[in-house]
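In this view, the complex is presented without one of its protein chains, the others remaining in place.
Labels run A and B following the written order; every chain starts at residue 1.
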Amino acid sequence: MTSWVENAWYVASWDAGITSTPKARTICGIPMMFYRKLDRSVVAMRDACPHRMLPLSMGIKEGDSIRCKYHGLKLGPDGVAEEMPLRNDPVNKRICAETFAVHERHRFVWVWIGDKDKADPALIPDLWPCSADGWTFDGGYYHIACDYRLMIDNLMDLTHETHVHSSSIGQPEIMEAPLECEVKGDKVELWRWMSGIDAPPFWREALGKEGPVDRWQICQFLLPSSVMIDVGVAPVDAGATLANHDQGVRGMVVDCMTPETETSHHYFWGMARNFDINDVGFTARFKAQQGGVFAEDKVILEAQQQAIEQNPDLKMNSYSIDQGGVRARQIIARAIRAKEEQGA
Amino acid sequence: MTSWVENAWYVASWDAGITSTPKARTICGIPMMFYRKLDRSVVAMRDACPHRMLPLSMGIKEGDSIRCKYHGLKLGPDGVAEEMPLRNDPVNKRICAETFAVHERHRFVWVWIGDKDKADPALIPDLWPCSADGWTFDGGYYHIACDYRLMIDNLMDLTHETHVHSSSIGQPEIMEAPLECEVKGDKVELWRWMSGIDAPPFWREALGKEGPVDRWQICQFLLPSSVMIDVGVAPVDAGATLANHDQGVRGMVVDCMTPETETSHHYFWGMARNFDINDVGFTARFKAQQGGVFAEDKVILEAQQQAIEQNPDLKMNSYSIDQGGVRARQIIARAIRAKEEQGA
Partner (left out) sequence: MTSWVENAWYVASWDAGITSTPKARTICGIPMMFYRKLDRSVVAMRDACPHRMLPLSMGIKEGDSIRCKYHGLKLGPDGVAEEMPLRNDPVNKRICAETFAVHERHRFVWVWIGDKDKADPALIPDLWPCSADGWTFDGGYYHIACDYRLMIDNLMDLTHETHVHSSSIGQPEIMEAPLECEVKGDKVELWRWMSGIDAPPFWREALGKEGPVDRWQICQFLLPSSVMIDVGVAPVDAGATLANHDQGVRGMVVDCMTPETETSHHYFWGMARNFDINDVGFTARFKAQQGGVFAEDKVILEAQQQAIEQNPDLKMNSYSIDQGGVRARQIIARAIRAKEEQGA
């Protein structure tokens, strides 16, 4: 039994991270290789030659096929043998490497973990701000040596900003607004609505006008392991509501955590926004700043993972501020059980 | 079952090694954090926040309290919560980090491993030369990647000096005096008494006069894991005896081994003496020399630990020279059994 949900889509890479050259990455414990075909679609294949198991990512691309570096077995993008090591040997079409369903959406390449015939692109988490008209989206990647659920805990809780990010985005004031939480099916929402306050400098500049604003922070957990944080301000007289708050400036922090092993994950982070969307300088500066903030989380989370391993007699406790993470973990655990009962 | 005695005091640090800034150190398998309060007394606490387990040693000191770097839970020096992550949340006083009994004596900070209510300072090993009037004491620290009992074996045997320390303190002559050994309750004593010999240069200079001397080497093992080695000379006509030999110059090598894991330990070493006690230059030179000698032991002991692991079909054997270590190990094993029978 794993700590992650199966029959689900996980981010394998940023779209730009996969080219015609094979890239090796372990997803949910499975060594995989990814590359693009000439038509730009993405291939995901077990990173082990069906012959003698050399990683296929060490191989040579020939058109859309891959030739193993060891004995030259050539496999098509469907994983099926196209040429044997001895070129004159008849090709045994039962020789094949496992392939995985992939789909490109929201600037990410997603890979399906589970029963391949259930891989429905409609099940990809709806990270709509990453690809909606009038929005722009960019971000980065970190390898994090901790259970991916510790990162979900982190993102579903905004109080840690005060301490972990004290030199950048942390502010004691933000702690004072009441916090609300709601589970909606497989989603968890956690939000603060601050009405009629002064906008902080960053948002005042983005909004481009003075005066009192409504300000919000809305964290949303989506199965199997994404978190979106809706942030922004609108003039107080514009009538923004929790349901509709596009009257001002709005950003969406987008984070996708893909398990690598039980104690490590791939962390894809970024920021979508619906203002100044053609200002590439702003995009680059914001990405650099966000990268700095998440690097602070990396230090904390990796130390937390080690402390968990070094204190096997203790366990974590949860307080009011942890309700978002607690509920996200409940939804994950429920989905894992459901999959198991199906299989049983 | 561990290889170390519980319900016992272990050295956590030299007194100067603990300041107001938290220091992380694993003692007998337990990750701990140490710091001094404003009144200079020492706090020892489990190095894991009771909230999400981040090491508290990464936290921020506020007066005598510690605030966790992750979500800001603030704990007093008694480990009990003083402020929740959300400052307005009512404080749950049942939230606390485990604390450990500590006591400062003989220039060391001692921590109690076992049942806290049995932590009686009277049980601290009597390393009297480290704090007696007319004596001075200083030394250093090494991390040693071996079972702490291998270091006890090493210190309860003076014959290895000839080979391991051939370039410094080793001398073939020392091997010729007969060796005596006696177990007194929980102590082991092992000694050589050399009567009417010429003092070696170091001791002749310390004594400050010519002529035949009595010379002694008395190793003493004390539970749970200290060794003191009484060394010195006295003029032969001064009437020095095993029981009373303060007629000349006397030094006491003091070594405390604190288990970190089953295969590593903290090694606190030093030298107390009752001559030239205000000569700080002598103290510094002697400490540097002693550090060089014990670094030679570190190489040997870590290689020995690895050989033990790499030859699982073999076991160590003991000859006459090992009787001190053998008896110290018997006393340790007996104390471990006694503690277990108590618990059963």
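A few comments on the model shown:
Methods note: a contact is a pair of C-beta atoms (placed from the backbone, for glycine too) under 8 Å apart; a residue touches a chain by one contact, two chains touch by 3 or more.
Worth saying up front: this structure is predicted, and the values here are computed from it rather than measured.
Across the entire complex, the residue among B:Asp47, B:Glu104, B:Asp138 or B:Asp157 in touch with the chain not shown is B:Asp157. Remark: the omitted chain is touched by one listed residue; of B:Ala24, B:Ala284 or B:Met316 this is B:Met316.
When you scan A:Gly17, A:Gly72, A:Gly114 or A:Gly140 for touch with the missing chain, the hit is A:Gly72. One chain of the complex is left out; on chain B, the residues touching it are 153, 157, 159-160, 162-164, 175-176, 300, 303-304, 306-308, 310-311, 314, 316-317, 319-322. On the side of chain A, touch with the chain left out of the figure occurs at residues 26, 31, 46-48, 50-55, 58, 60, 67-72, 84-89, 92, 95.
By our rule, only the chains that are shown with their structure count from here on.
Averaged C-alpha coordinates put the centre of chain A at 50 Å from the centre of chain B.
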